[in-house]
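With one protein chain removed, the remaining protein chains of the complex are shown where they sit.
Here is chain A:
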Amino acid sequence: MTHPDFLWADPEPKRGYDVVVIGAGGHGLATAYYLARNHGITDVAVLERGWLAGGNMARNTTIIRSNYLWDESAAIYEHSLKLWEGLSDELDYDILFSQRGVLNLAHSLPDVRESVRRVNANRLNGVDAEWLTPAEVKKLVPIINTSQELRYPVLGATFQPRAGIAKHDHVAWAYARAAHDLGVHLIQNCEVTGFRRAGDRVTAVETSRGAIEAGRVALCAAGHTSVLAQELGFRLPLASHPLQALVSELLEQVLDTVVMSNAVHVYVSQAHKGELVMGAGIDAYNGYGQRGSFHVIESQLAAAVELFPIFARAHVLRTWAGIVDVSPDASPVLGLTPVENVFVNCGWGTGGFKATPGAGWVYADTIAHGRPHPLAAPFTLDRFTTGALVDEHGAAAVAH
């Protein structure tokens, strides 16, 4: 594929916009695109404090799946997965979406029970899911160690064949180009620092490049959403944590499936170029520094080498961290806010890359109509008051 020099323009901000989206990660870009494409709302700016898609969008391990336990989650993630399946065509850009399947390993009897339950729940929701025995896991992934002597032996796995990975940069660039083509302004190096109010409404956002008037404001700032909410005067049930990942040097192809294990906390895939991409759990403390503690890397590698003994000879090339916005029930917060014309999309935590098209789609619809899209309705901020949590933490396979 040959690239033009620029896929989108770098315009000066106008005096104001109908919709101002804060944050040009995957979710902000997808939201702007669907506002224009699905709702004809093209007077839109996406404001980004750094460079386009340099936050979690550039730092995630790109696992895409929809095998969540609860009906509400399965519905929104499966909506997203269906959009992924048509996205290269839709955006006319090869996003290297590879449906190579995702395995979620079970290492204990409770794991096995949770996993089988989740397979059954997934099937009832029309999500492809299978339960594999250790022998079947070994057949799919010959390099995995299925010895029952391990401290945490592989007792089986759930398998979602339609799940996989995509190239995160291509996804961001594809949405950016498509949004730009529909008239959206993508404004980088533009940090939102405050809000101008008239009663219950925001009239303008204050930025490092001056004030910009806003008919509606859509928060899409992932790990920084609490900082903006504080400026707006409402509270969110979020904690921002560092989440780390790493890559090895380029290797011959040894792994053509995504393997995740919550119990020993590692997940791995092999990127198209050949590097092993691995991630772990969050660092325990609240943190906005884009770095975490090395012992987290050490323990994820210990787990990886136990499961894949040949990885012991690979070298780590790079480690890094993003800032993820973790909610109490490991589900997103999507919908209206106490401020009349401000909308929120956050709380995707460690697992929002897979939701990029789906979240953008339902969030745009929510903004356009001023009420939650049906798929977003279970995920509004109200659920923390009513108690109707969507508790994906308790369920297996929650991470990423």
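Here, a residue touches a chain if its C-beta (ideal position, glycine included) is under 8 Å from a C-beta of that chain, and two chains touch if they have at least 3 such contacts; residues count from 1.
In the analysis below, contacts and distances are computed from a predicted model.
Protein name for the hidden chain, per its UniProt entry and selected from "histidine kinase", "Sarcosine oxidase subunit delta", "ABC transporter ATP-binding protein" or "Xanthine dehydrogenase subunit XdhC": "Sarcosine oxidase subunit delta". Of the listed positions A:Ser108, A:Ser208 or A:Gln230, the one in contact with the omitted chain in the full complex is A:Gln230.
When you scan A:Ile144, A:Ala157, A:Ile187 or A:Leu238 for touch with the missing chain, the hit is A:Leu238.
Even with one chain removed from view, chain A keeps its contact list with that chain: residues 224, 226-227, 230, 235-240, 284-289, 293-295, 328, 384-387.
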